[in-house]
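Removed from the display is one protein chain of the complex; every other protein chain stays in position.
Going by the order they are written in, the chains are A and B; count residues from 1 in each one.
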Amino acid sequence: KETLRFASFEPAGAFLTGTIFALWAEDVAAASEGTLEIKIFPGGTLGRDPAAQIDLVENGVADIAWAIPGYAPGRFDESTVIELPFLVKNSEAASYAAWKVFEDGLLGGDYDKFKMLGTFSSPPNMIAATIPLVEPSDMKGVNFRAPGPTQLKAIEATGAVPVGGITGPSLAEALNRDLIKGLSTEFLAVETFRLEELLTNYTVVPMGATPMLVIMNKQRYESLPDAAKAAIDKYSGAAFSERFGKAFDERVATIRERVTARDDVTIVAPTEAQVELWRDATSVATEDWLAAKDGRQSLYDAFAAAMKEHPASQ
Amino acid sequence: MTLIEDRARAATRWLALIGFAGLLVLAIMTTLDVLMRWLFDNPIHGVNDVSAVVMAVVIASCIPANLEGRRNISVDVLGAMTGRRATRLLDAFGGFVTLLFIGAVAWQFIGYADSMYHSGRRTWVLALPLWPWWAAATAFLWFAALIQLANVIRDLHRTLTGGSDGHASPHPIRPDAADSLGHTES
């Protein structure tokens, strides 16, 4: 019986690790005809640094890991299509599309070095802040954090001061100390990092989402018996994306309901005209992204088309 | 040969000083950033963008001096209970294991810096490449490994010849290490 080590820097109780990944691991093990055991190492017990999760799998410290490419800018660069403003509308369709473009070979680079088990997108980030930021002009001079370079670019284009290098656990202190006035994020992160008490104003514009991956060491996968490989394949790829996206969207809707009910919170759905202002203000991020490398336009188009064909987009 | 070694040992101290002076500069930059944010609501762009890698280089630059002065937390109970010659033998052994450790770290860092270069890792805001910083850290670690090699050779020579050095301490912690933490109320 082979034991696979699945590393996550999230604590065991957190939603993605404790629910989605734990259930996935159970299903795979159950389908493996007794050839596999998948042991989850939560809370960074195999590697504390969120930016180093990809290295863990590459070096064989872990066999499988959950990684956020945005923490390690320069790796899995093509995933940043997910970060572009006004593209991703929900996690389910975007995660499906992310797998589709990977499967069609449009990503290349680091993706071929690993056995990809799932390529996901978070639900779209919104503007979440301690002050009202309803129009792009409100952003001028405001310290603002985004979870990766592409979104930082979009933020910068509105006239805000982009702040990088703050990881999840430090967000509450950063908001509390006025180090940042706001961030682009979604409701699960708001819950996980205990920001509910601090954030008072939400502006629901799709500022781009956070790409996420579950990757496996390729040699390790190749070395497994056929029954194990088959079990992994059965629950990976499109099936994993579907399950991940659906659960994530549902969870975010639940939290949003709870946050909406708070007295001290304002959630603004901007008018058509305001949405256009945001779109214009951040469009430079998309233009820069498209211009940065050859072949990005076709990746963008394919990703958008795949999202559109998914039922969750209807 | 001894001249080169003496120069190298002196260089470790200068390297550490430069590194910690860099830390002071980082502290001054952070302070200015806080003041700008506080007084003018206008922070400096990208201050904490490079802090992480600068810190790594600062710490790496102090490691050679640390090994040169043999200043790592160790418990020398056994040596204190036995004789002077046994203490030396044990110190030499501890130094040798330390050499294995720092040598392995320096060796692994080559691959690490190399992967930083090839994977094109960059900082978040200013998109500066990370590899030059890690290359510098790697160089400092190699320097540290060489210093430790010199320590081990010195230890072996001392143990074999039984030459005097006045280093053996009557206490099971090293007073020089502890004392250097306090110091200089003049």
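The definition used in the following text is that a residue touches a chain if its C-beta (ideal position, glycine included) is under 8 Å from a C-beta of that chain, and two chains touch if they have at least 3 such contacts.
What we mean here is this: contacts and distances are computed from a predicted model.
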Mind telling me which option in "TRAP transporter large permease protein", "Alpha-D-ribose 1-methylphosphonate 5-phosphate C-P lyase", "NAD(P)H-dependent oxidoreductase subunit E" or "CO/xanthine dehydrogenase Mo-binding subunit" is what UniProt lists for the chain we can't see? "TRAP transporter large permease protein"
The listed residue (A:E173, A:E250, A:D280 or A:D301) that touches the chain absent from the view is A:E173
Write down which of B:A11, B:M36 or B:V105 is the residue touching the left-out chain. B:V105
Tell me which residue among A:D49, A:E197 or A:E250 touches the hidden chain in the full complex. A:D49
Name, in rising order, the residues on chain B that touch the hidden chain in the full complex. 13, 16-17, 19-21, 23-24, 26-28, 30-31, 33-34, 38, 48, 51-53, 55-56, 58-60, 62-63, 65-66, 69, 71-79, 87, 90-91, 93-94, 97-98, 100-101, 104-105, 108-109, 111-112, 134, 137, 171-173, 175, 177-186
In the full complex, chain A touches the hidden chain through residues 5, 11, 39, 41, 43-49, 51-52, 55-56, 59-61, 165, 169-170, 172-174, 176-179
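Going forward, only the chains that are shown with their structure count from here on.
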Intercentroid distance (Cα basis), chain B paired with chain A, Å: 37
Okay, in this complex, where on chain A does chain B touch? 55, 58, 72-75, 77, 110, 141, 143, 148-149, 152, 161-166, 178-179
In their shared complex, chain A is touched by residues of chain B numbered 37, 41-43, 45-46, 48-49, 51-52, 115, 119-125, 127, 130
